[in-house]
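Okay, here's the structure, questions in a sec.
Here the complex is missing a single protein chain, while all its other protein chains stay put.
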Amino acid sequence: MSGVTTAEPVVALALSGVRRSFGGVRAVDVGQMHIPDGKLTALIGPNGAGKTTLFNIVTGFERADAGRWSFYGRDITGMDSWRVARAGLVRTFQLTRVLAEMTVLDNLRLAAAGQRGERLSLALWPAAWRKQERANQERAEALLERFRLADKRHHPAAQLSGGQRRLLEVARALMTQPRMLLLDEPLAGVNPALREDVMAHLVALRDDGLTILFIEHDMDAVMGISDHVICLATGTPIAAGTPAQVAATPAVIDAYLGVSTSAPSGARTAAPSGAPAAAASRASTQVATRPQAPAGGPDGDPVLSADGLVSGYNSDRPILQGVSAHVGPGEIVAIIGANGAGKSTLLKAVAGAIPATAGTVRLGQRDVTKLAMHQRVALGLGYVPQSRNVFPSLTVEENLRMGIYLRPREWQRSRDRVLAMFPALRDRLATPAGALSGGQRQSLALARALMPVPTVLLLDEPSAGLSPVAQEEAFEHVCAAAQSGVSVLIVEQNARQCLAISHRGYVLEQGRVALTGTGADLLADPRVVELYLGSTHQRPPENRADRLAPPLHS
Amino acid sequence: MTNATVTATRAALPRRSVVVLLAVALGAAATAAFASPVQVAQATLDGARFGLVIALSGVGLSLIFATTGLFNFAHGEFVTFGAILAWLCNVMLGLPLTLAAAVAVIGGAAAGASVEYGIWRPLRRHGVGLVAAIVVSIGLAMFTRHLFLFFFHGQSRSYREYTVQQAWHLLGVQLLPKDLVTMLVALAALAALGIFLKRSRTGQAVRATADDPDLSQASGIATDRVVLLVWSLGGALAALGGVVLALDDQVSWDMGFRVLLLVIAGVTLGGLGTVRGAIAGGLIIGVVTQLSTLWAPSELKYVFALIALVAILIFRPQGIFGRAQRIG
Amino acid sequence: MDLAAAGVDALRAAIAPATAAYALAALGLNLQFGYAGLLNLGHAGFMAVGAYGLATTVAVFGGGFWLGVAVGLAAAAAFGLLLGMPTVRLRADYLAITTIAASEILRFVLRSGWAQPWTGGVYGLQRFAEEFYALNPFATSNNYAIGPVVVDARTLWLMVVGWALVAAAAVLLVLLLRSPWGRVLSSVRQDEDLARSLGKNVFAYKLQALVIGGVLGGVAGILLAVDQQNVNPDNYGSVVTFFVYTIVILGGAGRAMAPVTGAVVFWLVISATDSVLRQAVDSGTVSWSWFGPQQVGVARFVLVGLALMLIVVFRPQGLFTWRRRVRT
Partner (left out) sequence: MRTRLSLLSAAAAAAALTLGACATSAPADGGQTADGTLKLGWLLPQTGPIASLGPPQIAALELAEKDINDAGGVLGKKVEFVGGDEAGDPAVASQAVDRLLSQGVPAIIGAGSSQISLSVIGKITGANVVQCSGMNTSPQLTDYPDNGYYFRTVPSDVLQGAVMGNLIAQDGATKVAILARSDAYATGLANTTEAKLKELGVQVVARVNYDPSAQNLTAEVRQVVDASPDAIVMFAFDEGAKLLQGLIQSGYGPDKVKTYGTDALPVASLPELVDANNKAVLQGMKLTQASSGENSPFTQRLLEYQPDLSTTAFSPYFYDCAVIIALAAEQAGSTEGPKIRDAIIGVTRDGTECGSFADCKKLISEGSDIAYVGAAGPLRFTDAGEPSTGLYDILQYDANGATKTLDTVREGTN
């Protein structure tokens, strides 16, 4: 990919030849990239384009296979993350990280740079640091005011809402008085009201002379506030320039808006303003056949239904607040909504990966709310989680074998059937799944779930992190599955494509069903267009404790 | 990280086994400077036997860790339990040792299953963290060990059979029939386990659970049952390990506690969660221990095994055959 | 049977110098494990290093007591650095294994024949604290009553010093943990990457915590050594570490003063179980053929192990902690 240079005289961050790949997957491959000083630069691109990996590499949280990068002319290649931060290049994380056990105020006070009291030698001499501490406290208070967190200052950070956590994170980053901020999806999970705030803050900070690079999927935000946009696809910058320029670049539209897919025949696609318009128009030109609704059709007795489902990761802050939805036989039903609306959580609750604190889940007529996930699977439910959806150390064949675990006798037949659907897997049968490329992984994940021919299949973002081609493939597989009589409940960040192939859809907002309708209607609904622009994929918050602790199989 | 390391590991596997063998051979060669080849060969043989016993006793610990993340400091008590049970059957009830061993293995399986069912499953439901769980296992070890002392008393005892045997000699190296049997049994059991994990559907389910419990559930695997199976397997193998360990080294109330550190060292060094690792680690520990006595005071023989452990962990935290995967 | 006497025994145990020493050790471990999240299973090693620093300096090289103490503390700090440099980066359970191995290596070396000139080998070293007891302000001709507990002047003197040290250490730790330094440390435990992203040198903080905790362990070792006027390698086996962990967990890991309460309770329980059982046997309250005076010692540890398990199961956040903590 040819270097993308900017006209800016001063370069804040310069990368050259930075490469990093995971097993079969090339995550980052940046020839040349320059982030201009004092500007608000947006880094966009589909999921898995390597945006976050790039952040990790630059800030020293991940090693690069090759390449060098410098910060205001100072070579910081391979520098320890904490040194990078001290050099003034401070990042935030995609999954908000707050120190739950600390108060909001302490979260900020911690962040202040160059604290003498943090030196062991001085820690026991309050006299040596009390003044500085007081100064920091004032700055912290000011920031809290600015980010409307002042009233929460003495609450443990654990009590903050998702949006407030975002704010806290930005505030905390500012507390370090950085020269440049790297914000990883600062708007993800922030409700519309706060969104405006955050964006305003970013602009204000830029005006104060701070350099900001932020990853964002919310095109409105990107278009609205950024001075400079860089688009990444499969780890490589494919466009850079003003928002308008980038939005108009066909490559970007293809890669990011992922239009090149089968759209429903005669789907009336609205034409939103700006880049999506281009996307939309291109989309509508493409004509493909929507999966035939099989006998019984969407109006038959639901094969899967959830009523007033309340669930989440900790009971005091449920993410789903009473969601009701159902899937008819042979239906493809889409769940769309903004980041943090609870899409993946809904699937998890339905699958039984997380317990429901209230409401019921039914498979057919059977109430399965109390059953463990493997029991629901035995009753014909199939579930493909979003990330970590294959067994990395098992071979492809073994992965498939696990798919039909409950009915070993059907192994041969299902194997042949599925391999017919996914011929690409046939010659990788002996490879450990961990070595597959992203696309192959997704196919394998789908294949594994289709081994037993489930009555209903729950798909969590089958196209996440896939190249346009692979995305297309994924969606074709989903349609194929549906044609083979499997009902599908699908969560997608790529709402357009998703709705295009769905019979019906639900739009989630703040853990509730905001609106519902047929795929076509929703696709036409301006509110959906708004949402779909804002949609990104999100992962459940996982903390180190969980990963250390023995897995809970209950 | 995952994919990267996994593939790296895969690619390197054959090479790695070679490296291990080379290292062992090298150690032996180096020692030859201090001792006659016969001594070295003899020490290596003895070390191999002890190492295989360690591997046999430890592989369960390693699998339990891989599937549940728990480091079971009470694993040594399974070893003691097996030996004592066999002793009771052999000496008190007068069963032939082979039969007694069988009983011990069944008993070990039962013991393993019951601690999982009675203690660890409830604790997991409870959401008890790794460290708290380790402390529980320490408590369990103290409890069981002293129960043994209470009923079995402090003296060490021998079985009724195979206590003293005529050794075979070949080129000055001597080998006892029972030691040969021990090695064969250990190898057979470990190989069987390896094949079970690789080939059988249930075995694959075990590996799947170790890989990703949630996804396993999503595939219809009752992970609770898998973990139960792993515990009973671990208990059974450890019990068998105890039986063969006592063949040469007598039955005593704290025999498991005494070998625990070496067992942990072995499986960790080899890489937790892999049979291959347990064997390699056990062999290294066993052989290093024995070889060191040829040129260092034997009261220090374990020091060298432990140094090997520390060294390897520092340079390769996930062990020789381990995957970096679980690191988090 | 005389429960009052048992109560007095328990009380005496609760305030004994040894208890103070264990409280100190636990304070150190709590800093490492409760606050920095370092699963150090080699704490006995730190205690040994401290004790031998003193003993060797005085008994072998004829240095003064206070010089010995200084050497002991320095040695503990050095051991911490040596151990921490390579291992602090390791994952919790690997760190645990490396540290336990290190402390066992230390023990083997201390008791080995060739270290005998400096460590006294298996005989250990004795009577290196005369200088300390010479400072005893209490009249040695008398016994002293603390409540119902009667102790001699020697013990009283050590008690005062011991508990004063505990109080001092506790105060320092609380101040330290409330300082910005402590804030960083707690952020490190909660989320290393976040701390890094804010420019905190995680490695340095972990190392500092390990060393400070280790030095406290050294102080504890010195106090024990002074109490016993004797050091012996086998007094620093892994069981000691397990005891200290029990104490930390009892009190509730990650709370500044927990170790103190934990230590008191632990030794109270150890002592109470013993005296009650013996009372029961002697007074014939319990008179089964299979349970006589000979079994009491064993039965006691069975109960202790059981208690340890039950506490973690039913009060995972510590005996006296009611606030729910997020523990890893």
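For clarity, chains are labelled A, B and C in written order, and residue numbers in each chain start from 1.
By definition in this document, a residue touches a chain if its C-beta (ideal position, glycine included) is under 8 Å from a C-beta of that chain, and two chains touch if they have at least 3 such contacts.
Bear in mind that the values here come from a model prediction, so they are computed numbers and not experimental data.
Interchain touches from the omitted chain, evaluated on the whole complex, reach B, C. Touching the missing chain, out of B:Arg160, B:Arg201, B:Arg225 or B:Arg316, is residue B:Arg160.
Contact with the undisplayed chain is limited, among B:Phe81, B:Trp120 or B:Trp253, to B:Trp253.
Remark: the omitted chain is touched by one listed residue; of C:Gly37, C:Gly53, C:Gly121 or C:Gly214 this is C:Gly121. One chain of the complex is left out; on subunit B, the residues touching it are 39, 42-43, 46, 50, 91, 146, 149, 153-161, 163-167, 174, 176, 245, 248-250, 252-255, 258-259, 289-290, 293, 297-302.
Residues 5, 8-9, 12-13, 15-16, 18, 21-22, 108, 111, 113, 121-124, 126-127, 138-147, 150-152, 154-156, 159-160, 163-164, 166-167, 170-171, 174, 224, 227-230, 232, 234-235, 239-240, 243, 255-257, 260-261, 267, 270-271, 274-275, 278, 282, 293-298, 300-301 of subunit C touch the missing chain (whole complex, contact as defined above).
Keep this in mind: only the chains that are shown with their structure count from here on.
Measuring from the averaged C-alpha position of subunit A to that of subunit C gives a distance of 48 Å. Subunit B and subunit C have CA centres that are 31 Å apart. If each chain is reduced to the centroid of its CA atoms, subunit A and subunit B end up 43 Å from each other. Looking at subunit C, one finds that residues 92, 327-328 touch two or more other chains. Residue positions 128-130, 328 of subunit B each touch two or more of the other chains. Put simply, subunit C touches subunit B in their complex at residues 33, 39, 86-87, 90-94, 96-98, 100-102, 104-105, 108-109, 111-114, 238, 242, 245-246, 249, 253, 295, 298-299, 301-302, 304-309, 312-313, 316, 327-328. Subunit B meets subunit C in the complex at residues 65, 71, 119, 122-123, 126, 128-132, 134-136, 138-147, 149-150, 261, 264-265, 268, 297, 299-300, 302-303, 306-307, 309-310, 313-314, 317, 327-328. Residues of subunit A touching subunit B in their complex: 21-25, 351-353, 372-375, 377-378, 382-385, 388-394, 398, 401-403, 405-406, 408, 432, 434-435, 448-449, 452, 544-545, 547-554.
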